[in-house]
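Presented below is the structure to which this report refers.
In this view, the complex is presented without one of its protein chains, the others remaining in place.
Moving on to chain A:
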Amino acid sequence: MHIAEGFLPPAHAIGWTVVAAPFVVHGARAVVKEVREHPESTLLLGAAGAFTFVLSAIKLPSVTGSSSHPTGTGVGAVLFRPPVMALLGTVVLLFQALLLAHGGLTTLGANAVAFAVVGPWAGYGAYRLARAAGAGLLPAVFVAVALADLATYVTTSVQLALAFPDASTGLVGALGKFLGVFAVTQVPLAIGEGLLGVLLFRVLTANARPELERLGVLQPTVAPGGAA
């Protein structure tokens, strides 16, 4: 869930925008460099942004009978890397605010920190660690996607706890409350999103191997007989 417009006090909204800014600017620089070197990347990056937006429109069946929507942060981080996701994620959040009324403009910075910075970096970090530890692509994708989803909501809870400390137990009490409402309920959904990520990558490795190799997710396979 995105923090709605007007929900954060102005000082917090500004503070989180300042926190998000270096990551988004870094992502923007990466995109500008990429587009300068390969003008055709504009279309591929735009497609990646559109996919991230549309991914959040896929209904994820949940065991409890209700349904939820994937955050897309983990899948995006594995496919397109966190620096690019910082920018694409922020663009997608802006579009979600303007096309779906999810989130807001003054809370864009806070939502960008959770969805476009912490989520992708946590997911990508877990992915690299799992791969370095010898895990296969699919288990690493599961860990990355589930952790990215969870890290996103833990960050949202921290942001809300900082803005609204509990009257008697302060920040710690407030963090417990918000984690209980926004993050613990998210655990089964994070597992669900992890499963969706595994199924997505299973189809992609079977049907879109060249694209995964181009993105660096898979090592290029040497054709039998070597390069001619």
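Following the convention adopted for this analysis, a contact is a pair of C-beta atoms (placed from the backbone, for glycine too) under 8 Å apart; a residue touches a chain by one contact, two chains touch by 3 or more; residues count from 1.
The criterion applied here is as follows: contacts and distances are computed from a predicted model.
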Since a chain is absent, check the UniProt entry for it and pick the matching name: "Cytochrome c oxidase accessory protein FixG", "Cobalt/nickel transport system permease protein", "NADH-quinone oxidoreductase subunit D domain-containing protein" or "Spermidine/putrescine ABC transporter ATP-binding protein".
"Cobalt/nickel transport system permease protein"
Touching the left-out chain: which of A:Ala28, A:Ala135, A:Val184 or A:Leu218?
A:Ala28
So one chain is hidden, and I want to know which residue out of A:Leu129, A:Val184 or A:Ala208 touches that hidden chain in the complete assembly.
A:Ala208
Hey, which chain A residues sit against the chain that's not shown?
1-7, 9-10, 13, 28, 31-32, 35-36, 39-40, 42-51, 53-55, 57-61, 63, 75, 87-88, 91-92, 94-95, 97-102, 104-106, 160, 164, 166-169, 173-174, 176-178, 181-182, 192, 195-196, 198-200, 202-204, 207-208, 211
